[in-house]
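Read through the structure below, which is laid out as structure tokens, and then see the notes.
One chain of protein is taken out of this complex; the other chains stay put.
Labels for the chains are A, B and C, by order of writing; each one numbers its residues from 1.
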Amino acid sequence: MRDKLFQSPQAAIHDLPEGATVMVGGFASAGVPEHLIRALVERGTAGLTVIVNSIAADRAVDALCRKRQVRKAVTSFAVRASAARRGLFEEQYRQGLVELELVPQGTLAERIRAGGAGIGAFYVPVAPGTVAAEGKETRVLNGRLHVLERPLRADFAFIRAHKADRAGNLVYRGAGRNFNAVMATAADVVVAEVDEVVEVGALDPEHVVTPGVYVDRLVVCRRGPVPWYQEEA
Amino acid sequence: MRDKLFQSPQAAIHDLPEGATVMVGGFASAGVPEHLIRALVERGTAGLTVIVNSIAADRAVDALCRKRQVRKAVTSFAVRASAARRGLFEEQYRQGLVELELVPQGTLAERIRAGGAGIGAFYVPVAPGTVAAEGKETRVLNGRLHVLERPLRADFAFIRAHKADRAGNLVYRGAGRNFNAVMATAADVVVAEVDEVVEVGALDPEHVVTPGVYVDRLVVCRRGPVPWYQEEA
Amino acid sequence: MVRPRGVSRELIAVRVARELRDGMAVNLGIGLPTLVANYVPADVAVWFQAENGLLGYGGVAEAGAFDPDLINASGQPVTLRPGACCLDSAQAFAMIRGGHLDVAVLGGLQVSERGDLANWLVPERGGGSIGGAMDLALGARRVIVAMEHTTKGGAPRLLRRCTYPLTAARCVDLVVTDLAVVAVTPRGFELREVAPGVTPEEVQAVTEARLHPAPDVREMEF
Partner (left out) sequence: MVRPRGVSRELIAVRVARELRDGMAVNLGIGLPTLVANYVPADVAVWFQAENGLLGYGGVAEAGAFDPDLINASGQPVTLRPGACCLDSAQAFAMIRGGHLDVAVLGGLQVSERGDLANWLVPERGGGSIGGAMDLALGARRVIVAMEHTTKGGAPRLLRRCTYPLTAARCVDLVVTDLAVVAVTPRGFELREVAPGVTPEEVQAVTEARLHPAPDVREMEF
């Protein structure tokens, strides 16, 4: 069996090219692939399009803006409610230095699922008449105005899971699945950082959330008590 | 907490009306809600539209045709490969007595998911130029011809699961999820027959496949060694 | 005109909690709505859904050992109740958009008399952040907005028409504020309850849209 296990986050993303589109899982503190993000910050790869639920609340991802690695974000949260805590992305957005595609959170998740599931496009009743529908086709279906949405795919997906087996099967913890489980289906190279890797057969087939066929690379990164980005921020 | 547990399959479908649309889970021998189907056969409710993966291979569902309860089937298998084993549905279809909407299996699953997930319609690259796309809109997306597909919903869904807790959370066994897990999201009244009902809290939150909010009614029906429809057929 | 003194944010949450019934599936938006989880009567089993992937969480957890994977959509630590389950984001929003939530309790910036909701962008602050608000406003069977009746500067928030960019049109069913409980009806806003010590006239005075008094305007109960 092909070995998917890499020795470090750096090694697991060694071939991530300039200008790549990168999906990053995580929601607030849950399921954030922070070691992979840090490795990408260290690597300094520029021209990135980042697809992430929140670039405003996730300071790990926001750190990619320190050296202007982000060209564009596709996200549901780009600006924090409080003006007192502006992120780097927000600063650069207000200066016109980065591009923003703002997407309702459910539509973001569904577009990623569509990218992984071979759906060419789909209609949702969400956001007609709002800024999130600007420039998009609309259509009345079943008596209700819908917006046509397109799938999202990426070159790389950064995933945080709880355990993996060596075949790449993943299980998560609590609210850790969030965008990780859909992003795992929608990128050419899926890299999962996990708390622990177990032997093939150690995960119950009934409990696997992400099948190993979706996962290309694994790296073990234990979580510390304090996320690194809080220390550094 | 509302009690979802019913004492018999008959009681669990006591208000299923004439002309109803009924989704029926199951795939060959796996996850077939056979006691609910039998109760519907006994009940004799007519004018039904049945949404089921295979009306050809599933003799439990085919038994609904004995007394002409089925008006229409939406299915991916309506006719067996061997002419030697014609089902009742096939007989009635060839006589023009029932209506057939033949759907590729993946599109059938996705249309049911769409019905449960509030997707107004979606494009798939499956079946353009084939009979399954007749009369449907097509569109080139990402350089590939796609077919526009509509969601499916039902008045009732019959589900077979392994265990339920009293809140309706479900877990399945092996290949038993099949159409059950999606159908559980797409009907007004979802009835699950299960091997066993356990107390709330006995199922691990990480292992639940169908959340209880989707499930309206539960009935415990142990499986016998030989399915009833084989005895009667 | 002096803005009457209304009830606390906690009492707004308590009043909203009284709208919830046994067995309901309910999503609580970011901010004030998250407080509602703490005020559900013990004999009422509500399935709180957090769109980040938990269904069946309880109140906000005690300070102490913080588990970063057990949080609500506001990032606050929560506990799981018996019968809880975990979802991914696509599953959570399939549940929301598919109409499987009985109630969404959302924060608000402005609500119009026809039920339009603006809650995602303060123009002066610029935008944006949408989060799950648009999905929740359109998907939930019943939308309750929990907010202060006016801005801090005293400007009305219950308007004839929203001036801020909309989250969703014609989605709000009920508004619970520090001053009143107001339903959205075919004829516009209906004033159903007023805060203790506050008169319907005082509420109207800080409301731009017309409030049609219900046949029996009562005092808010908690």
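Assume a contact is a pair of C-beta atoms (placed from the backbone, for glycine too) under 8 Å apart; a residue touches a chain by one contact, two chains touch by 3 or more.
Because the structure is predicted, anything quoted here is derived from the model rather than measured.
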| item | value |
| --- | --- |
| Neighbouring displayed chains - absent chain, whole complex | A, B |
| Touching the absent chain when the full complex is considered, from B:12, B:40, B:63 or B:78 | B:78 |
| Sole residue of B:182, B:200 or B:215 that reaches the chain not shown, by the stated touch rule | B:182 |
| In chain B, positions touching the absent partner | 27-31, 53-54, 56-57, 76-81, 83, 94, 102-110, 112-113, 124-127, 129-132, 172-182, 209, 223, 227 |
| Positions on chain A where the hidden chain makes contact | 1-2, 113, 115-119, 165, 167, 169, 185, 199-201, 203, 205-206, 208, 211-214 |
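Just so we're on the same page, only the chains that are shown with their structure count from here on.
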| item | value |
| --- | --- |
| Shared interface partners, meaning chains that touch chain B and chain C | A |
| Most distant chain from chain C by Cα centroid | B |
| Mean-CA-position distance for chain C and chain B (Å) | 37 |
| Centroid spacing, where centroids are CA-atom means, of chain A and chain B in whole angstrom | 34 |
| Touching two or more other chains - residue numbers and ranges from chain A | 110, 124-125, 172-174 |
| Two or more partner chains touched - positions in chain C | 80, 86-87, 93-94, 96-97, 139 |
